[in-house]
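What follows is chain A.
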Amino acid sequence: MSVSAFAGSAVPGPARITVGTLHYRELNRRLKAMVDAGVEQIELRGVFGQRYIGTNLRAPVRLTVYGTPGNDLGAFMDGPSIEVFGNAQDGLGNTMNSGRIVVHGDAGDLLGMSMRGGEIYVRGNVGYRCAIHMKEYEDMRPTVVVGGTAADFFGEYMAGGRVVLLGLHLPPGAAHPGSFMGTGMHGGVIYVRGRVDRARLGTGVAVREMTDEDWPFVRQCVHEYVRLFGCGTAGAPGADAGRRGTAAGEAGSPAPSGKKILSAEEILNSPFVVLCPQALRPFAALYAART
Partner candidate 1 sequence: MAQRFSAKYVIIGGSVAAVGAIEALRAEDPGSPLALVTEDRVSPYSRPLISHYLTGERDLDGIRYRPPDFYSRLGVKTFLQTRATRIHFPDHCVHAEGPAGEAYEITYEKLLLATGSRPARPPIQGLEAQGVFSFTSLEDAEAIRAFLPRVKAVVVIGGGLIGLQAAEALSNLGRQVVVVEFQPRILSPVLDAVASGYVEQAFAAHGVRILTSAAAQRVLVDSAGSVAGVALKDGQVLPCQMVIVAAGVTPRTELAGAGFAPAPAPGAPRAIGVDERMQVQADLQASGGAAVYAAGDAALGPDLLSGAARPLPIWPNAYLQGRVAGLNMAGRPTRFRGGLSMNSSHFFGLPVVSAGLFDVPEGADPQEWEVLTLSADGTPPAAARPGHAPRVGTSSSFAVRPGARPGRAAARSGAGPGHPQVPVASGAGPFYRKIILRHGRIVGLVAVGAGIDRAGVLVGAMANGVDCSRCKEDLLRNPGIAAFPEQVAAAMRTGRFGSHWWMAGDREER
Partner candidate 2 sequence: MKDLERAANPFGDDKILANCGIFGMMNCDGRRSGGQDIIKAMANMHDRGNGLGGGYAAYGIYPEHAEDYCLHIMFESEDARRHAEEFLHHWFQVALTEPIPTRRVAGVLQVPLLWRYFVRVPSLEAGGRPGADAGPSAGGAQPHEAPGAAGTGSEGAGGVSRPDADDYVVARVMEINTTVDGAFVFSSGRNMGVFKGVGHAEDIGEFYRLDEYDAYLWTGHSRFPTNTQAWWGGAHPFSILDWTVVHNGELSSYGANRAFLEMYGYYCSMHTDTEVLAYAVDLLMRRHQLPVQAMAAVLAAPLWQDIDRMPPQERQNHTLLRQVYGGLLMNGPFAIVVAHGGEMVGLRDRIGLRPLVAAVRGSTLYLASEEAPIRLVAPELDAVWQARGGVPVVGSLERGILEGSQPVPTSGLDRGQVARAVGMH
Partner candidate 3 sequence: MKRVYVDPDVCMGCGLCEVYCLTQHSRSLDILKAYRQEKPRPVARIRVERHGNTAFGFQCRQCSEPLCVYACVSGATFLDDHGQVAFDESRCIGCWTCVLACPYGAIARDDARERVARCDLCGDPQGDGLPACVRNCPNEALSVREEAV
């Protein structure tokens, strides 16, 4: 571990930490100290599974992470902006309040669970139970944009927020493979590009067509996705990210070679569907009238 740049006052250019196998408590303590000292940009190199990065930083600091950050990246996060070059593990953005997380790779289970604000962009696929129980409150309305697809229970009992699932890596005509997408949702909205197998949906979720009111948001998300990741590829971010996010933390080429590059407009030209709640109280009839 070495700190190559550290300053108590604002210094142009990012501060840098090469993390290695440093314990997360120590790492997060140092990050906090740097932010408290006014550092606004920090680059983390060689990250190997350190948990809770960004959790304790209540400031608009920008973190750039190379490697594989540990579970609960940005959990309860309120303010920072994190960009990960590599894959993220489980619990990314858990109960996040505000800020932004961008992952140039895949992410694991539970991404954005109970998230109340802020935004998450994932270039590749995400795991089980992502965007589960997302919320919104007053003017806080979280956003999750996933370039690939999601495992089961995506957006389960969502209560608010907006989620975009782009399905960029699905074979042509294939449906999204995850079951129980949006099951029990009673708020929020899920935009899905590509086919949704309705038989795999759970209870409480309705499928409808896109309307004029839906497009501006989706359009904005897709443009931002393409801006962030350079392209909307039909390729495989996971492996790329893996190559890029080596232990040395050296950034690789932003665009994978040999893959068809889709423009934002090409992405938007594909059919989208909208998953939304059938009712705000999907299980209202569940209980006996007199008990």
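Candidate entries met the following condition: all candidates are chains of the complex that A comes from, given by their letters.
Convention: contacts are C-beta pairs under 8 Å (C-beta built on N, C-alpha and C of every residue); 3 or more make two chains touch, one makes a residue touch a chain; residues count from 1.
Owing to the predicted nature of the structure, the values given are computational and were not obtained by experimental measurement.
As listed, 1, 2 or 3 are all part of this complex, and the one touching chain A is 2.
Residues 21, 24, 47-49, 51, 67-68, 70-71, 87, 89-90, 106, 108-109, 124-125, 127-129, 148-149, 151-153, 169-171, 174, 177-179, 199, 234-240, 242-243, 245-248 of chain A are the ones touching candidate 2 in the complex.
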